[in-house]
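Structure in structure tokens, see below.
The complex appears here minus one protein chain, its other protein chains still in place.
Right after this comes subunit A.
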Amino acid sequence: MRTLALRGSKRRGPPGLEEAELRGFGEDYRRAQDATKTSPRSITTAVAASSSYRSHLQWLAPPATVTFRGHHLQQMLPPPPSAGTAIGRRRRARLCLLALSSALQPPVEKKEQSGPLLSLPVRHGFVVALAFLFVLPPPIFLSSSPLPLAACDAGPLRQRQDLDQGWSHMAANDEPLYPIAILIDELKNEDIQLRLNSIRRLSIIARALGEERTRKELIPFLSENNDDDDEVLLAMAEELGVFIPYVGGVEHAHVLLPPLETLCTVEETCVREKAVESLCRIGAQMKESDLAEWFIPLAKRLAAGEWFTARVSSCGLFHVVYPSATDPLKAELRSIFAQLCQDDTPMVRRAAASNLGKFAATLEQSHLKSDIMSMFEDLTQDDQDSVRLLAVEGCAALGKLLESQDCIAHILPVIVNFSQDKSWRVRYMVANQLYELCEAVGPEATRADLVPAYVRLLRDNEAEVRIAAAGKVTKFCRILNPQLAIQHILPCVKELSTDSSQHVRAALASVIMGMAPTLGKDATIEQLLPIFLSLLKDEFPDVRLNIISKLDQVNQVIGIDLLSQSLLPAIVALAEDRHWRVRLAIIEYIPLLASQLGIRFFDDKLGALCMQWLEDKVFSIREAAANNLKRLAEEFGPEWAMQHIIPEVLEKINSPHYLYRMTILRAISLLAPVVGADITSEKLLPIVIASSKDRVPNIKFNVAKVLHNLVSILDQSLVDKTIRPCLVELTEDPDVDVRYFANQALEACDQVMMSS
């Protein structure tokens, strides 16, 4: 190998070395690629080619010795000492670092020089490396630097061995690093996971290569080598989006465009989308002149792509390139986009429709009216509802860009038409977007055109559309004046509250509370309240829950008194609902209700319910009930808890079922911190201690857990007097779990004692 290497280097001669290497690499790589394409015995040929590439590299860059300031480093390095002292090790490590830093930064062009061999940047790098060695504390070395450094300060034998290994590596340096070769090798692997991993670590390869070689070798390699699994391509598209630092900063960002351009044309949607996203991200950072030079041609090429995938991708790029284009180019871009809007393939039209808003935002006002509006009209008249659907999405965005009168003239008729579209999907989209358009067209047009359209949607034949419309009723009313809302919208709301679809009613219930502030107190009591009440009695629990969850909003308008009477049956019904998730949801709202309703009402009506949940059949409910008690105690204070909660809770400890007793223990451990030391020691602790005699081990180890919690709350003397003996007793329990938790609690006791 060595002789071959020398012959090789003589033949080629030193000056053109880097170039030759590049060329050589290219040739071999191409050969390997061709081989894979054509020959049946492709793999062997490819492997042969790649290994010849390897050896080729080896003679180009033989790594045997490293020079520094004219001396052969190898000669400077002391032989590996058998028993290295700390100093010796450190010195060796330093020298290794030297070797390393110069290995990383070869003085390629300066080789004719007789003086200092390292070029300035290299020397600088070396100085920096040295600085690292001496300034940084060892732990950082351990994490961030190669092996020899890691070992330089620590003494243990194992590390010394590491050091010696590292030593032999560095000294012999028989296997130099060729990042691209590594990448090629890895990407050839059969295992997709390996290929994926290596792509995910592209940035490491790029950093190891340095910016220039990343630009000249790595990126071209990636542009050609994208016939891989979609998974790998997706990763590549993602990595390239953040690759600007590795190619030398923004001024070189354009080299990243070719590989992403090819990724924009692949079949898989995720890959294309990610590539477009990355392109946009790069485009946003590129200088304007660079955009014009590199990015605009790319967008044009994609837009003229033969297969639809390229054209779809191009739609997402126009908004990036348009602002930097010259005037004639701008006109061209506009006409290209218009063509995309009329493309034969619905996929392209859909992409154009969904990007129209973004593109329009970059356009000048004058073109907005002419060009964009005609594109928009094309899309709105499309045969396929999937295209029209996306055009609707753009409506609101466009409406905001246009002046009010233009919006009324162009967008309004379209959206009114759409609200009667044959496809329910389109109408659904309109129902979702309509309120946004109201702002754009102003109050007059809203009253005349949009309100009737909205009313139609609220009465739509398709439940899906009504759900969307009902969900927006509050937002819509907020834009209207109360008069209009009462006159037009409220009757529909009334109808919806008795809609045949439970989902419509649920959607209405979740927003209807928000209407109260808009309508004012009188209208709310007169018109809205009956609707609330009927929804509160709805047979579908979600509807009731949605109303109750927004209770604070109504409370502000009409006061709780009016509601409380009808509220209570609803809450009671929900509290006993068949579905435990419903019960859980209502428990979560109890503290909110309690704060809204006040102590008195709560005591009368809800207190019993809260106790009842402690004995639910479902664990989650029992747990939530215990938590709920804690939150109530926080809300109403320890006094109240002492009076209303604790006696009842404690009574339940006598329950015959151990699961219920366990719930009580849980409640106690939650309540204790809230009610304070006095009540705890007086009321709660005795109960816990008594439970330690329970016949069920589960109760006993839960006692240990509770006591563990109580230790920090209670007085030291009490701990010693009561808790510790109890725990000691539990440590002798026959059950292993009980002993374990008792010991844990005892440890906690000890710790508290030590700290105090």
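Following the convention adopted for this analysis, contacts are C-beta pairs under 8 Å (C-beta built on N, C-alpha and C of every residue); 3 or more make two chains touch, one makes a residue touch a chain; residues count from 1.
Here is the rule we use: contacts and distances are computed from a predicted model.
Protein name for the hidden chain, per its UniProt entry and selected from "Serine/threonine protein phosphatase 2A regulatory subunit", "Proteasome subunit beta", "Histidine-containing phosphotransfer protein" or "Major facilitator superfamily (MFS) profile domain-containing protein": "Serine/threonine protein phosphatase 2A regulatory subunit". Contact with the chain that does not appear here is found for just one residue of A:P220, A:P258, A:P346 or A:G471, A:P346.
From the options A:T380, A:T446, A:T663 or A:S692, the residue with contact to the chain not on display is A:T380. Touch with the chain omitted from the figure is made, among A:H503, A:K537, A:R581 or A:K652, by A:H503. Considering A:G210, A:P258 or A:P517, the position touching the chain not shown turns out to be A:G210 (whole complex). Residues of subunit A in touch with the missing chain: 5-6, 9, 14, 17-18, 21, 40, 42-43, 60-67, 72, 100-108, 111, 117, 121-122, 124-125, 128-129, 144-147, 173, 176-177, 179, 182, 186, 190, 192, 194, 201, 203-213, 229, 244-249, 267-269, 307-308, 344-347, 350, 380-381, 383-386, 417, 420-425, 459-464, 503.
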